[in-house]
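Of the protein chains in this complex, all but one are displayed in their positions.
Up next, chain A:
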Amino acid sequence: MDADLITQILFAAIKTGTPLLFIALGEVICEKSGILNLGQEGMMLMGAVVGFLAAYTTGSMGLGVLAAMIMGSLMSLIFAVLVLQLGANQVATGLALTIFGTGLSAFVGSGVVGQTIQGFAPIEIPLLSEIPYLSEILFKHDILVYLSFAITIALYFVVNKTRVGLTLKAVGENPNAANAIGIKVLQVRYLAIMFGGAMAGISGAYMSLVYTPMWVENMTAGRGWIALALVVFASWRIGRIMLGAYLFGLASIMHLVLQGLGWSISPNLLAMLPYVATVIVMVIISADHFKEKLLAPRSLGKPFDPRNMA
């Protein structure tokens, strides 16, 4: 393996990891507010199809991304109303959202199956793209990859350094206490859920506008589920989510690269690599049980009803 191939592999790992990064960032914010949304795959598919439809009909990639984000947050709004307002079970509602999104996206997109668009072109960042090797890996991507960098940094700052982040964490850790000091718990959770939806939407748009610029049924192929594992894998930390997404991207790329290099390993075995990587990291992380418990938002998955408060 020469240096060029390695930079190309790392470049591809970032590209493959980007949709995972988007959707996992959305989910982690949602989970930090104490809500577990298993509807990721459904929201992502709706984002992919609506983003493609918008870009295909208007010819504007930007509108495509915007439409996907709006669609994703509308899908998550359904979830939010059911879970927050009507007290529906989060797990069951999330699963229902995935099934609903899978079916609806196939229906909505049936007219544009097999159509293609140009997709986002890569942008080289001036100056930064002069750095040897690093530029080949980091600074010759499309605009959405740069957006994912920016969102990661912004979220890291917001969650860890601001009052908004504190409020979010308070709601996720102890909604009753947060409520007692005057935080509007449901409002925070609504916003967190809808942010998660918007990120799932953009993640879907990345698949249908950049990765493979076309729409086909079920094209996200389980990436929404991987995102859920990623959040646990990253133990609810923004920085680790980025790392995990790229690691996962790398593992799925290596499976294909190694074959091309003539490694005579069963491709079925190689296809497992990303999953094996997840399991290994999860084992390492959860070895420290106490630490693990500290990191998960304490009220995750539990309903909160302000009317029950005295």
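Everything that follows uses one rule, which is that contacts are C-beta pairs under 8 Å (C-beta built on N, C-alpha and C of every residue); 3 or more make two chains touch, one makes a residue touch a chain; residues count from 1.
Everything below uses one rule, namely that contacts and distances are computed from a predicted model.
Peer 1: Would you kindly match the missing chain to its UniProt protein name, picking from "Protein-disulfide reductase DsbD family protein", "Ascorbate-specific PTS system EIIA component", "Basic membrane lipoprotein" or "Acetolactate synthase"?
Peer 2: Listed in its UniProt record, the absent chain's protein name reads "Basic membrane lipoprotein".
Peer 1: Hey, which of A:57, A:116, A:162 or A:176 is the one touching the hidden chain?
Peer 2: Checking the options A:57, A:116, A:162 or A:176, the one contacting the hidden chain is A:116.
Peer 1: If the hidden chain were put back, which residues of chain A would touch it?
Peer 2: 5, 8-9, 12, 16, 106, 110, 113-114, 116, 207, 211-214, 216-217, 219-221, 252-253, 256-257, 259-262, 264, 266-268, 271
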